[in-house]
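Structure, as structure tokens:
Omission of a single protein chain aside, the complex is shown with its protein chains in their original locations.
Letters A and B mark the chains in the order given here, with residues in each chain numbered from 1 onward.
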Amino acid sequence: QSNNAPSSYDPHEIAITGYLQTQYQRAQSGGINSFSGGDFAKNSKDRFMIRRGRLKIDRADKYSSIVFQIDATQNGVQLMDAFIQLHQPNSKQLMFTAGLFNRPFGYSIVYSSGYRDFPERARVFQTLMPRERDLGAMISFRPDNKAFHFLTAEVAVINGSGHSARDYDSKKDIVGNLGFKFDSLANGKLHLGFGGSIYKGYVRSNTDTLMRSNGNGFIKDGNTSYTDSYAKRDYYGANLQLQYDNPLGSTSFKAEYIGGKQPGVAGSSKLAGPLASQSFSAQPETNLYLREFSGYYLWFSHRISKTKFTALAAYDVYDPNNEVNESEIGAANNNTTSGDIKFSTLGYGMSYLINGRLKLTLYNEHVVNDKTQLPQYLDDIKDDVFTARLQYRW
Amino acid sequence: QSNNAPSSYDPHEIAITGYLQTQYQRAQSGGINSFSGGDFAKNSKDRFMIRRGRLKIDRADKYSSIVFQIDATQNGVQLMDAFIQLHQPNSKQLMFTAGLFNRPFGYSIVYSSGYRDFPERARVFQTLMPRERDLGAMISFRPDNKAFHFLTAEVAVINGSGHSARDYDSKKDIVGNLGFKFDSLANGKLHLGFGGSIYKGYVRSNTDTLMRSNGNGFIKDGNTSYTDSYAKRDYYGANLQLQYDNPLGSTSFKAEYIGGKQPGVAGSSKLAGPLASQSFSAQPETNLYLREFSGYYLWFSHRISKTKFTALAAYDVYDPNNEVNESEIGAANNNTTSGDIKFSTLGYGMSYLINGRLKLTLYNEHVVNDKTQLPQYLDDIKDDVFTARLQYRW
Partner (left out) sequence: QSNNAPSSYDPHEIAITGYLQTQYQRAQSGGINSFSGGDFAKNSKDRFMIRRGRLKIDRADKYSSIVFQIDATQNGVQLMDAFIQLHQPNSKQLMFTAGLFNRPFGYSIVYSSGYRDFPERARVFQTLMPRERDLGAMISFRPDNKAFHFLTAEVAVINGSGHSARDYDSKKDIVGNLGFKFDSLANGKLHLGFGGSIYKGYVRSNTDTLMRSNGNGFIKDGNTSYTDSYAKRDYYGANLQLQYDNPLGSTSFKAEYIGGKQPGVAGSSKLAGPLASQSFSAQPETNLYLREFSGYYLWFSHRISKTKFTALAAYDVYDPNNEVNESEIGAANNNTTSGDIKFSTLGYGMSYLINGRLKLTLYNEHVVNDKTQLPQYLDDIKDDVFTARLQYRW
């Protein structure tokens, strides 16, 4: 289920695996920004689309392997993964990975969308690490020693500009991850995982001014010229996974928190608010806004007894700016914009495993924002999304 | 030969099939609009090109299958097909298809370009259903009962915006098809197929004005604001295929007619006439022109005795506007444009099967338009195209 691995480490010639997700979606209003498969076209409130069309082409030798992953949708054909992995002949204790791979941060980023119960990753992770991947190199350590086999440690050096760029600045970013996994506790009925991660990165300022929070919005800092200076992009994360097999079925609970500093820009007519705090793949041209953010998700899923049905419930929050109250956003002279608005999403639905390869998911997301003083966000905007998805994975 | 199927329904792991068409073309003049592989570059009257480079990657289980098809040419790498197909374990009587697939309209749209005798589909189909595909879901019915096995019925709900868009409006389109096929009549010498299709769709108006035909051109209808209103996009089609195996070889005749309503725009310096009545993949920004169109093709091919030669002859017509006479197009104040001009194409040539996989086709197309009052179309424009194509299919 980790994207940072070949389909199997057993030596094999080319193997092609993959999955296809095709879906119908209906939004509460046309043209909304959405993290459920991307924004809707201007006048469109429903659509058919290929959400993900993945072909993974890999190969494994005794002590090296190679992975290509392609995403083919109506939006085009893109490279998702392309990495070389090295390890000792009889041990995967120490691994070196180089190329384009998933950032080793937390739990949900690296976890394959073909296996996830829920249709999408949480808004906070889509914003901070769009498309999950980056270019660089990684060292992973998982002790062979049975007593410590529960441990995984990873450190990566990456561009920081995502999966489709050759960096736009001269500082590299660092990601570190520590994970603990206990697979069969309580007579094999309880599976437990938890971990913590850090991200230390930088965003180059292209203007001589930084926008700093004063607790009530932003003030211009033009004391010195900040052109070519670097603003900190620091994240801290913690995650927990619990699965309990019980007479009523299999119940799983997953949660992940992330907080830190994200240099973004102002929301504007050219750049919709939810995208103002994203991690950029190219140099942001306008003033950087230094924000302290936080976000999390809670995922609850329950496979009903021995049926093929799984009940799904999720709640996630992303607050790009912890320091400003929603009611003050858009107030005169405090320089806040739609890029500072907090969004919460309550998702619920059901999935049905038609067979081992086919899964039908019906899922509704209720997206909520508090009232602000911005004309377009005087009230909760109507941006709920219903998704009916069919997936084939092999 | 249907694009809406895996390479085989027999359960199999990943299979890669495909074909490559590479060709040299010479046009009568440089920079012409062409439906023989796309418009020529501004000052170019001949070219080498990859017309289609198809890789079909599919997999079939007992009761489901998956198909990806990629088109790789000098123009880029694009997704053509990506669909999941479900049926009962021991019957393909009832099938459900979801994803990106060929619109089930008539005969030539769904028929693979790797098997077609003629280099291209008719102009009318290329205009109304560019690249054949759309996103949505389809139900197909073909009775297992031998007595009714000649029948195929299909209904699909689709975006209507084609193979590379996630719809631009909030109405979905419906396609229905009924086909009859009798494979071995007259002692197995005669093969007969025929059918009919409908398309019920919509195009959103982005302006407050519609251009309606008054029999002699278009008049502005701005009585009410038409912004956000939907114009009808309705097609009706009928098709016939005949193949007769005789002492002189194998003779085949195929014909297809389509007519109906197509909301287009005006031809202009920015949008060449032949593209003004195309089906759009994005919201047309300018006034919609409501046109009644008709078109057809006649395909005649004859495999010469037991040789590897096949003689080809075709005639096709597309009249985007049935209600206006060509001689009146461009007349003062009737709002007609190059988008209303009828084109007829006479094609003739020869193909040679070098071996089971290789086919060489030499084909000439004589494209004719009547005189209009438009400065660029005062006479038949010089837009014939000769094609020499080599195809490898496996």
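Operating definition for what follows: a contact is a pair of C-beta atoms (placed from the backbone, for glycine too) under 8 Å apart; a residue touches a chain by one contact, two chains touch by 3 or more.
Because the structure is predicted, anything quoted here is derived from the model rather than measured.
Visitor: Just to verify: which one of A:Leu94, A:Ala137 or A:Val155 makes contact with the chain not shown?
Guide: Touching the chain that is not displayed is residue A:Ala137.
Visitor: One chain is left out of this view; which of B:Thr22, B:Gln93 or B:Asn325 touches it in the full complex?
Guide: Spelled out, the listed residue whose C-beta touches the missing chain is B:Thr22.
Visitor: One chain is left out of this view; which of B:Leu55, B:Val157 or B:Ala311 touches it in the full complex?
Guide: Only one of B:Leu55, B:Val157 or B:Ala311 touches the chain omitted from view, namely B:Leu55.
Visitor: Given that one chain is not shown, which residue among B:Arg47, B:His149 or B:Lys261 touches it?
Guide: B:Arg47
Visitor: By the contact definition given up top, give the residues of subunit B that touch the hidden chain.
Guide: For subunit B, the residues touching the absent chain are 16, 18, 20, 22, 24, 30, 38, 40-50, 53, 55, 72-77, 354-355, 357-358, 390-392, 394.
Visitor: Considering the whole complex, not just the chains shown, which residues of subunit A touch the missing one?
Guide: Listed in rising order, the touching residues are 14, 57, 59, 61, 63-64, 66, 68, 70, 76-79, 82-84, 86, 98-100, 135-137, 157-159, 163-170, 172, 204, 206, 228, 282-283.
Throughout what follows, only the chains that are shown with their structure count from here on.
Visitor: For subunit A and subunit B, let me know how many angstrom lie between their CA-based centres, rounded off.
Guide: Centres of subunit A and subunit B (C-alpha means) sit 40 Å apart.
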